[in-house]
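One protein chain is absent from this view; the other protein chains keep their places.
This part shows subunit A:
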Amino acid sequence: MTTAAALWWAVVASGIYHGVNPGMGWPLAVSAALMDRGQGRLIKALVALAAGHLIAMAAILFPFSALLVLAQWQREIQIGASLLVIALGLYLLVNRRHPRFLARVPPSRLALWSFLAAMAHGAGLMLVPIYLGICRTVETDAGHAAADTLMGGNAAVAASVAVVHTLAMSLSGGAIAAGVYAWLGLKFLSRSWFNLDLVWALSLVLVGGLSLWAVF
């Protein structure tokens, strides 16, 4: 498998990882569907959650794609991004409290909630090192492309990463939500919910560490 393929699979894997985590919202889709007795509401809620997640991914990835115009600084950018991801992971390791402002979002504003939850947990940041890695593989082929084509290319990659990740997240979360709604029942929720706080923080450190290792 090429590096690029491996990195794209990492984008999908991180999407599934976020999707199956109840903390990223699939139980809210089940609740919405049960409250209004309809599968339509389930899909609507999943779309809202996906929209919020997608915007959160884009909000983090696009600034980095703009930075990449500074082609000669690419190495430094990747080092900086890796350190940022590791720092967030370490912060989440130490500070295990949940941000209270998330509890102020009304249950009817699922897209907003999903956006804020993804931002607060660094879900977008987790993708940055993977994204930068993909950009490097692309640029090796591109050679000395002009700055504007480079930027356009990087933005397109950022958009693709965000979309692929969010699709994987929505399909996996959606599958579980539909399964719980139609067959498994809500007992599955408390049975299957594991505390991923520690694993999540360590994943950030790991992704950042791998990215740093790739640079040196």
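The rule we apply is simple: a contact is a pair of C-beta atoms (placed from the backbone, for glycine too) under 8 Å apart; a residue touches a chain by one contact, two chains touch by 3 or more; residues count from 1.
In this text, contacts and distances are computed from a predicted model.
Enquirer: Assuming one chain is omitted from the figure, identify its UniProt name from "NADH-quinone oxidoreductase subunit F", "Oligopeptide transport system permease protein", "Succinate dehydrogenase" or "Methanethiol oxidase".
Expert: Answer from the UniProt record of the missing subunit chain: "Methanethiol oxidase".
Enquirer: Where the complex has a chain not shown, which of A:Ala13, A:Met35, A:Leu70 or A:Ala156 is the residue touching it?
Expert: In the full complex, the listed residue that touches the missing chain is A:Met35.
Enquirer: So one chain is hidden, and I want to know which residue out of A:Ala4, A:Ala87 or A:Leu102 touches that hidden chain in the complete assembly.
Expert: A:Leu102
Enquirer: To test your reading of the contact rule: which positions on subunit A touch the chain that is missing from view?
Expert: Within subunit A, the residues that touch the unshown chain are 22-25, 27-28, 30-32, 34-35, 37, 96-100, 102-108, 113, 117, 186-187, 189-190, 193-195, 197.
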